[in-house]
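Of the protein chains in this complex, one is absent; all others appear in place.
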Amino acid sequence: MRGISYGSRLGGHRKRWTRFILPGYTVLLLLFLIAPILMMILYGFNDIPGIAERQSAKFFGFTLDWYRRLFEDPLLTGAVRNSIFIAITAATLSTPLGTLLGLALGRYGFRGRGGVSFIIFMAIAVPEIVLGSSLLAMYVQVGAPLGLATILLAHIGFDTPFVAVTVRARVSGMDRSMEDAAKDLFASPLVAFLRVTLPIIAPGIMAGFMLSFVLSLDDFVITNFVSGNTTTFPLYVYATQKMGIPPTVNVFGTVLFLAGVSIALFGLFRGLLKGKSAAA
Amino acid sequence: MSEDHEQLEADAIRTAMKSRLTRRGFLRTAGVGVAGGIALPSLLAACGGGGTSGKKVWDPAEIFSGQPGKTLNFANWPLYIDKARDKNGKVYYPSLTKFTDATGIAVNYTIPITDNPDFFAKIQPMLMPGKPTGYDIIVMSNGWEFWCLVQKEWVYPLDTSKRPTFDQNAADWAKDPQFDPGAQHSMAYQWGLTSICVNHDLISAPITKLDDLMDTEKLPSASVGMLKDDMPDFVMRNLGIDTVNSTPADWKEAAAWLMKQRESGVVRGYYSQGYTDEVTAGNLAVSMAWSGDIIYYAIWEGMSNLEMLMLDGGCVRWVDNMMIPAHAANPVGALELMDWYYRPDIATGLQEWVMYMSPVPATQDGFLADAKAAEAKGWKGYASKLYASAKSEYIFPSPEFLDQQVSWMRQLKTDDEKAEWDSIFEPVSR
Partner (left out) sequence: MATTTVPRTQADLPPIRHSAWGITARRRLAAYGLITPGVAWLMLFFLIPVLIMAMTSLKSGGVLEGYRFTWAWSNFPTAWAGKGHYFVRSLMYAFLTAAGTMTLAYPATYWIAFYGGRWKSTLLFLLLLPYFVSFMIRTVMWKFILADIGPVLGPLKDWHMLPSGFRILATPFAVVGGLIYNYLPYSALPLYVALERIDPAMIEAAKDLFANRTQAFLRVVLPLSLPGLFAATLLTFVPATGDYVEAEVLGSQNTYMIGNLIQDEFLKRGRYPIASALSIVLMLGMVVLTSIYARFLGTEDEVVAAAVTA
């Protein structure tokens, strides 16, 4: 029912031009939102004179130099590699944790459910700086060496609630009658779960994984607090932005952006092909 | 001791987790968690807080015995090393490449240091429990952080018998600096002055005294840059205060001046790094600056509108020093590299690029020799720049210049002094 366009049915008799206010506004908003991204992509081709090799606000001309010299700086390349590694690992590890959590919260009543829900809500709603600083306080207290391990643990910590909430939403909205039907057909609970529930909530799990991945890839605040000497891509940009970012940062940003978009498009496309509405 | 309380904490956590599995479960385990949280502090307090590792006594002879390792991690400030391009256009660092060729030790060069408090706070969580920082050489300016590193034995004392080049070529003051007697814990890398730079295109009248820096008639609004960490001492010196022996009353006087300046509206920002971009972009008419940054642009990039100058009240000096953090993986190699930078040819090459002041006096002759060689090859422009650099008071200051016009900065020595200093000066820049 919601898929039907209500264009003229809700409109009634309106003057022609007022019909374009909202869509026009939306288009403007979309352009405004994409502006820095276009800037990032464009300035990856900025032909900056001199040996400073730092991005400038002025656009001098087109060059593919920065694309050619992308991997020249081992520090930047290492930072990007760290970011990708952390994102994949954290997402992989937090998805099962969060899924289990989301399932339990979505379907079962148990004492303390309110408490757990509240903690999850807090973990999402509390400012990141509190999360990051408390993790640092803990690591300092126990004398843990700050590095990849501490970053990973922190990321899994904040990714899990997001996965849990995503899966729970999917599970809450799920039609239980499917499962009951499976039980009527004499399936054991485990089988019912694996062959009926899991495929239904799979888009939710997938969405949770992707959400985790993106959150971890781009995370700055928490990583800043617990990384020690290790650099990730956002950390590198932060460290260099005062002095001037190298233009290769634009290139890496562009590449990561296009990669992310392609994956998302692929997912959307697959969803469309299979005839299901793509999960937002 | 730290293993004990780690074990205790692990046990507390495990207990908390186990009890969650019972049916009475969640709220009770939450209670255990809270109780554990309250019990933990008293346990940890009994063990001494878990914050400080005990004072160890490092034996330089022992640390620096044996063969150097194969790699070295060198942490430095940005734009603080000589750079060149090879035939393929790839960037490399000549001083380090020559070192690797001579000794076989590969150097992993990184630039994580943007200011002293920042970097110190970064390595503090690793030094406190006695873990390696991941660096073999770090470059820290003299000051509070330097003092802490030495006092807490968080840097290795150097084996003074193993630095022949240093003994031969270092300036006298570098062999026994006032902030590190006998150069026991550090070797100077570069040093410099913090003074004022002006952009002649943007100012209408000469800037000669301290109060000119808040003169709203001489300066457009939001056109002055101040350096956060250097400004207290700089202002004190220009108010006629003896910085080295200054008291909290003096600090308050300087802070009052700074607040007045902030209220006048001429200050664009309080920087540590990043002011050079604003200067070259023309956003700052006047700025506190580090000598090398501005000299580089003035002489080498031909920005003749920029000038480094001294106010009537003088300026302050600082020294950036190479140190070896505790638990470094390759201290022997680190000491070799530190000593390497005292070779006149290496020191000259470094200084020609960085444009700060060198602890090796012989570099002045090095500049002149290179200038002559450049002239012989017909590179007139390059030669004239080298000559200009060799004559600049901001690269090779005379002893009289230093005596009359330049002070050292106040050395804070206790936590309480530092807390008081911060409480007086921090509100200015926030």
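In this document, chain identifiers A and B correspond to the written order of the chains, with residue numbering beginning at 1 in each.
Throughout what follows, contacts are C-beta pairs under 8 Å (C-beta built on N, C-alpha and C of every residue); 3 or more make two chains touch, one makes a residue touch a chain.
Fair warning: this is a prediction, and the values are worked out from it, not measured in the lab.
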item: Contact with the hidden chain (one of B:P78, B:P94 or B:P117); value: B:P117
item: Among A:I84, A:A123, A:L148 or A:M174, residue touching the chain not depicted; value: A:A123
item: Subunit A residues touching the omitted chain (full complex); value: 1-7, 9-10, 12, 22-23, 25-26, 29-30, 33-37, 39-40, 43, 55, 57-59, 97-98, 100-101, 103-105, 107-110, 116-117, 119-131, 133-138, 140-141, 153-154, 156-158, 160-161, 164-166, 168-170, 172, 186-189, 191, 194-195, 204, 207, 214, 217-218, 220-221, 224-225, 233-234, 237-238, 241, 245, 249, 253, 256-257, 260-261, 264, 268, 277-278, 280
item: Contact set of subunit B toward the excluded chain (per top definition); value: 13, 16-17, 20-21, 23, 25-26, 33-34, 37, 40-42, 44-45, 48-49, 51-52, 115, 117-118, 120-122, 124, 148, 151-152, 220-222, 262, 267-270, 281-283, 414-416, 418-419, 422, 427, 429-430
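Heads up, the rule we're going with is that only the chains that are shown with their structure count from here on.
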item: Centre-of-Cα separation between subunit B and subunit A, whole angstrom; value: 37
item: Contact footprint of subunit A on subunit B as seen in their complex; value: 2, 6, 9, 25-27, 30, 44, 50-51, 78-79, 90-91, 110-112, 114, 122-123, 125-126, 128-135, 272-274, 276-277, 301
item: Residues of subunit A defined as touching subunit B within the complex; value: 50, 54, 72, 75, 110-112, 115-116, 136, 139-143, 145-147, 228-229, 239, 242-244
